[in-house]
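Single-structure report; data block below.
Here the complex is missing a single protein chain, while all its other protein chains stay put.
Letters are used for the chains, namely A and B, taken in the order the chains are written, and counting of residues starts over at 1 for each.
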Amino acid sequence: MLEKALHGSLRYRIWIACLILVGCAGFFFYLRQLDYGLGITGMSRDVSWGLYIAQFTFLVGVAASAVMLVLPYYLHDYKAFGKITVLGELLAVAAVVMCILFVFIDLGRPARVMNVLLHPQPSSILFWDMIVLSGYLLINLVTGWVILACTKKEIPPPGWIKPVIYLSIPWAISIHTVTAFIYAGLPGRSFWLTAIMAPRFLASAFASGPALLILVCLILRRWGRFDAGEKAIQALAKIVAYALAASIFFVGVEMFTVFYSQIPEHMHHFQYLFMGLEGHHNLVAWMWIFAVLSIAAFVMLILPGVRRNEVWLALACIAVFVSLWIEKGLGLVITGFIPSPLGAITEYHPTGPEITITLGVWAAGFFLLTVFYKIFVHVRGGTDGSPCGPAVDKMIH
Amino acid sequence: MTSSRRDFLKIAGASALTMMTPAIFVPAWAKDVIVIPPGQGLALKKALAAGRWAMTVDLTKCTADCTDCIAACHAIHNVPDFGNPKDEIKWIWKESFASVFPGEQNAYSGEKLQKLRPPVFCNNCENPPCVRVCPTGATFQRPDGIVMMDYHRCIGCRLCMAACPYGARSMNYRDPRPCIAKINPDFPTRSKGVVEKCNFCEERLAKGTLPACVEACRQKALTFGDAENPRSEIRRLLKTRFSLQRRVHLGTGPQIYYLL
Partner (left out) sequence: MKQHKWGLILLGLAIFAIAVTFPFWYGKGKTAPPVLSLETPEIAGLADKKCVEDAVFMRANHMKMLQAWRDEAVREGKRVYTANDGRTFEKSLTGSCLQCHSNKEHFCDRCHHYVGAAPSCFDCHIVPAEVKK
């Protein structure tokens, strides 16, 4: 099926060329980083994780969100999602690949990465994260590819794929829970030391991932000769609305606990985020953009009239994606380090090479996503109309 | 039977994957025949040993502007000076009393307390979070309590830096060697990309000498010893003096005691 990605319109080829260009720029600077060390980034002794790990955290959420399509379709027989579950699974694959790349480029000694498997430490959450992420990658790659191949050949998918699909549901929850535990179990970082971290991660994941999928569906409908169906898109929009509501609610719950209890150690981080602390307010503007965008998007998504309008829906989804990226891909990781355990405030400024490498990884992910969706559209072109190809549908239900 | 190009690629891919098979599946006949005999001798005869190494810092003796312990430690351990706080590496440094002991000071505390600059080190915790989170076992706890770094194994993920509630760990953001004023050949430098910290001078204990900071302190403010030995000097001090540990409510069991 891969050969389908080799041909395409001029627009497709220009898009692919741009992605490759950005990817190469990122790779070039990654080679510089390998040579010089992580000092090429803005990370410091006090703020020892930056953009890379933040992107990783955000993208684990995007990956986990595939479950929002798989669960209604396979467990509740929600037929409208039949056409697009594969889109969700392939999005998960691209997102997990980006996650793995982001963790990898963040390592000081990448050549030694296999030490994690050579000397496994079951007490380390990072060890478990490596296991669940690679497992999730495998599960989604296999299910997405097998279903797509069977749709193409118009044969029922093999029987063994069904338990694998069911396994992917708890597994999706696990990847984001384990990722949250990386943060939530550290004694000295009061910003992260909260039991609501995993639920909060999942809520924002189930908003940002489906928002991206809606955007993809709208793009494919306009330019890709594939219609996911109005019913599926509207159902996704409702999922985004509720997940976003939960996400905003969880942030509010955190803020109540912190500001009503008035424990300085916990309060300082939120003060730094939304008000600035001792004259340092790098993230203040960002966080207010997050607040405004997420609430605006929520309002847009709960009003049925607005939600049904394609343009407004697209705008709302962009707002959801951007706002949650700010909250998780920027605010959550960096603020854990500010102020430091010794009370020092060190601001974090990502450097040019660091930003280019980050964009390079995003480009690699979008390259994968584009190729997957190109193949998907090609395959679906023949069997359009029925939810997932009649044969597939029969096997599942 | 003819096989298609697709089948060929599948077989080639599957064969390539087998290269990732972990070493446990190596059959007996393919195993290495040369076995280096494990260490028969345990430690050098003159080595210092303890049930649990600990240190006291007498804040009544430690003077605010003295940096002898830092200089001695950093020279002996080849700690580089990059000249910027971003990449900074430090094993011992000094902080204000309020930073070291948040909450132990109030607005009316005397000038004497406010002027203190206690030295801070790795606490070589009894229950170290850094060891718990390390994905490779590069940082681990010895039976005598010292929290060690195996620079050979560290992958530079910096999870330990996030886990340490004392900010005791430093990352080599770049090659340290060019920035070391005078290299001490008896201790390795580190390479870029690994994390490092105070090791209670385990390399000196192995040869029968006390930690460099303890030796360098002219005020004799630092006492190093076995906290499990009731007759040790450190236990006598802890029995007779009032002591503080840093952020002890976190349950890490820090092994540096500050005497007031």
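Rule of thumb we're sticking to: a contact is a pair of C-beta atoms (placed from the backbone, for glycine too) under 8 Å apart; a residue touches a chain by one contact, two chains touch by 3 or more.
From a predicted model like this one, the values you see are computed outputs, not experimental measurements.
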For the chain not depicted, the shown chains it touches: B
Full-complex contact with the absent chain, from B:98, B:206, B:237 or B:260: B:206
Touch residues of chain B, complete complex, unshown partner: 32, 34, 36-44, 47, 140, 142, 148, 150-152, 183-186, 188-191, 202, 206
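Here is the rule we go by: only the chains that are shown with their structure count from here on.
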Between chain A and chain B, centroid-to-centroid distance (C-alpha), Å: 35
In the complex, chain B residues that touch chain A: 22, 85-90, 95, 98-100, 102, 120, 129, 132-138, 153-159, 161-167, 170-175, 191-195, 247, 250-252
Touching residues (chain side chain A, partner chain B) in the complex: 36-39, 42-46, 48-49, 103, 106-110, 112-113, 115-119, 121, 123-127, 130, 182-183, 185-189, 265, 336-337, 340-344, 346
